[in-house]
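Removed from the display is one protein chain of the complex; every other protein chain stays in position.
Labels for the chains are A and B, by order of writing; each one numbers its residues from 1.
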Amino acid sequence: MIGALQLFGVLLWSTITAAAAPEKASTVITSIFAPETTPARSIFDLSMFVLAITGTIFAVVFALLVYSVVKFRGTAENAGREPAQVYGSTQIELSWTIIPVLIVVVLFLATARVIHAVQDAPQPSTALEVTVIGHQFWWEYRYPQLGIVTANELHIPVSDPAHPRPTFLKLLSADTDHSFWIPQLGGKTDLIPNRVNDMWMDPGRPGIFLGQCAQYCGTQHAKMLLRVSVDRPEDFDAWVRAQQEPAAQGEEAIAGRRVFETNACINCHAIKGTASYGRFGPDLTHLMSRTTIASGAAENTADNLRLWIQNPEAIKPGSLMPAMKLNDAELDALVRYMETLR
Amino acid sequence: MASLIIAESAIFTIFVVAYLFYLGKSLTGPTPGEVLETPIFYTVCLLSSSLTIHFAGKSLERGQRGLFLALWFLTILLGGLFIYGTGEEWRRLIYEHGLTISTNLFGTTYYSLVGLHGFHVTAGLVMLFVVLIFGLAGRVGQDQSARVGVLSLYWHFVDAVWVVVFTVVYVIGR
Partner (left out) sequence: MSSDVTQIYSGAAQSESRTWVETLHEWVITVDHKRLGVLYVLYALTFLTVAGVEALILRIQLMYPHNHFVSPQVFNQMFTMHGTTMIFFVAMPILFGFANYLVPLMIGARDMAFPRLNAFSFWLTALGGVLLYFSFLGGNGLYGAGSAPDAGWWAYAPLTSRAFSPGPSSDYWTIALLVSGFGSIGTAVNILATILCMRCPGMRLSRMPLLAWLNLTMSGLLLLAVTPLTAAQLMLLVDRYLGGHFFDTQAGGSATLWMHFFWIFGHPEVYVLIIPCFAFVSEIIQVFSRKPIFGYPVMVAATVCIGFVSMSVWAHHMFTIGMNSYANSFFTITTMAVGIPTGIKIFNWIGTMWGGRIQFKTPMLFSIGFLFQFLIAGLTGIMMAAAPFDWQLGLSYFVVAHFHYVIVGGILFALFAAFYYWYPKVTGRMLSESLGKLHFWLFLLGFHMTFDLMHIPGLLGMPRRIYTYEPGRGWDTLNLIISIGAFIQGIAIVVFVANLIISYWKGSAAGNDPWDAWTLEWSVSSPPPAYNFATVPTVASRRPLWDLKHPEDPDSRYE
């Protein structure tokens, strides 16, 4: 009883705070009750309906249970007498069969409607297409219409209901199963090797939305974080233009670039406009345009970059990034080079 | 035995489902149509062994030990022929067509399904052989006919599974 009240109270609190959250750039609300897209809202509306029905069922049955426990308890007065031995009642049993059947029919119809609305939504011609490829333990994003390849932080445009520009995602996997889950932007969909899955989202306001991989994929499943930046149209276009550029070729980073290209880095990483086109690890062409590294495991600072390259186990033990074992000079040069990749 | 048959049927069903699901999905390598030859003769052997074991059981119920032993032995022979036939087919597939369990999806599902069945046939043959030995030692009479009946139920099951496997692999699958 206490638990149920607790549950309800915290649910209510989190819904209210989520709804009241101001449009800060980094709202850390990963609640399923703060939907920002059409699919998420359909799920939210359905969930409220389901909660209402299950809540009512709970209240009724719980009341009956409490009543029977209190009213029919053995006391000193009725001790020693056996109560009336009732074997059943066809009418009662029939009614409490039929009512649940009706409830299930109603629930099912409401649910089927939402399933079709979300899964079978047609893709409009204005949609932005993004291919998401899950890796152990990072996310690859490709924008086939725009010729962009990036990693770990997804940028998508706001979708104004008057001129919709939803984002349609294709979900693939390069190794094991993963799951793309950003609660505010929609339900989760798995990324399964040798299979193509789809999902879509049309966020109505700009902001940063967080989530993480939801299907156990190995040692560092916990730090395969998701960060989606929903941008206003102008900001999105600016981001796209910057991403389409090849890597900066500054003079000050020649030494670092040499380190990069003569070590094993190029086997896994790609930097557009150079000889590096490895695809096993994240694309680094515009590394500095990202707020975090290692798929959200650490802030994107020079110190963290240094640590990541030298000893990834310190940040994300079990990740597939090898420790590069460079000496200090090489490491400094390399980090300086990384910092030019805006 | 009935319960065991139910359980085993579920195992075979899963392997059959996997086989059917992967038909046509192999990325490389020999396909069923290219390499499979319908094993009519050996199938007839196995299915007739169901008949012989049935009559063996009936004769034991009537107390005709000699006839029982003869039919029982014939059952083992026919079952053994079937296993030989499977082995022959596998030898041909492996050495002439290069199809192994690791070649492609067809190889994996084919050898697993037919192999699982073959394993059950072999286990059955071992049990039949043990009964034969007891029979030759004079220890199997009318009183044991119920137990022998349970074992022949298993044997009938193995045959029934072959009917399904045969249909799936050699008829539908090609």
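As a working rule, a residue touches a chain if its C-beta (ideal position, glycine included) is under 8 Å from a C-beta of that chain, and two chains touch if they have at least 3 such contacts.
On a predicted model such as this, the values are computed, not experimentally measured, just so you know.
In the complete complex, the hidden chain is touched by one of A:Val114, A:Cys268 or A:Met288, namely A:Val114.
Across the entire complex, the residue among A:Thr38, A:Asn152, A:Thr167 or A:Gln215 in touch with the chain not shown is A:Gln215.
Of A:Thr30, A:Asn263, A:Ser289 or A:Thr340, it is A:Thr30 that touches the chain left out of the display.
One chain is missing from the display, and on chain A it is touched by residues 2-4, 6-7, 10-11, 14, 28-33, 42-43, 46-47, 50-51, 54, 57-58, 61-62, 64-65, 68-69, 72-74, 78-79, 81-89, 92-93, 96-97, 100-101, 104, 107-108, 110-112, 114-116, 118-120, 136, 171, 175-177, 179, 181, 183, 186-190, 192-195, 197-198, 210-223, 225, 296, 317-318.
Contact between chain B and the unshown chain involves residues 3-4, 6-8, 10-15, 18, 21-22, 25-27, 100-102, 104-105, 107-109, 112, 116.
Criterion: only the chains that are shown with their structure count from here on.
Centroid to centroid, with C-alpha atoms defining each point, chain A and chain B lie 51 Å apart.
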